[in-house]
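Below is one structure, written out as structure tokens; comments come after it.
The other protein chains are all here in position, but one chain of the complex has been omitted.
This part shows chain A:
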């Protein structure tokens, strides 16, 4: 149980990472946001049976995680939270799609399995991209970038407050659970007969706290936009960042790079 409480408290971890100062952190939020969006579109636009073509795109999150000095383990932990959903979505593909796409002796690979892997890889890549952009930019600056893209203020505000609300909720969950386990030290989980009142209590408490936090913000002149201090100027570096990545994504999308390299290598060997 202590484990759960600990991980709940880690909810703000991404925000903390976003306060670091590395090459990647210093890129303009807008450039990072656009790069991420283009990346996600590129990944998702691959057709259903594509696996090898997706592989080069893993370089993007890997390079960012490396340069931004993001600790790997916590990010992988968060990634694991999402994988079950991807598995769930893809799970039925192998059952229904028996078209054989590859055989080698006794081994046959059906279209179902290929599309299953494709879905899992796509999910992992998109989630990684989203996590890295939050960890290197922070939600406040992302929302600033969204405003630059003319996303309506209400929507951005919704996003921000929801994000803020999640941490408020998590903190309350941690508190309620701690209170529960102080008085029920032998229970592994929470007994079913306490669920109702616990959940109700939680709802009211988070609601109250969220309201208090919002009032504190409004009292200090909040009108719906996080002012993160001095809108940074877009520099040549930011433009280069965006252009180079976009070119790379386009190349990965248009050419099957692993196949190219493969044929190149086999061509050389021949």
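Remarks
Just so we're on the same page, contacts are C-beta pairs under 8 Å (C-beta built on N, C-alpha and C of every residue); 3 or more make two chains touch, one makes a residue touch a chain; residues count from 1.
The rule we apply is simple: contacts and distances are computed from a predicted model.
Name of the non-displayed chain as stated in its UniProt record, restricted to "Cobalt import ATP-binding protein CbiO", "Dehydrogenase", "Cytochrome bc1 complex cytochrome c subunit" or "Phospholipid/cholesterol/gamma-HCH transport system permease protein": "Cobalt import ATP-binding protein CbiO". Considering the whole complex, the residue from A:176, A:213 or A:234 that touches the absent chain is A:213. Set against the missing chain, the residues A:185, A:221 or A:267 yield one that touches it, A:221.
The hidden chain makes contact, of the residues A:29, A:112 or A:138, with A:138. Residues of chain A in touch with the missing chain: 12, 15-16, 18-19, 138, 140, 164, 209, 212-213, 215-223, 227-230.
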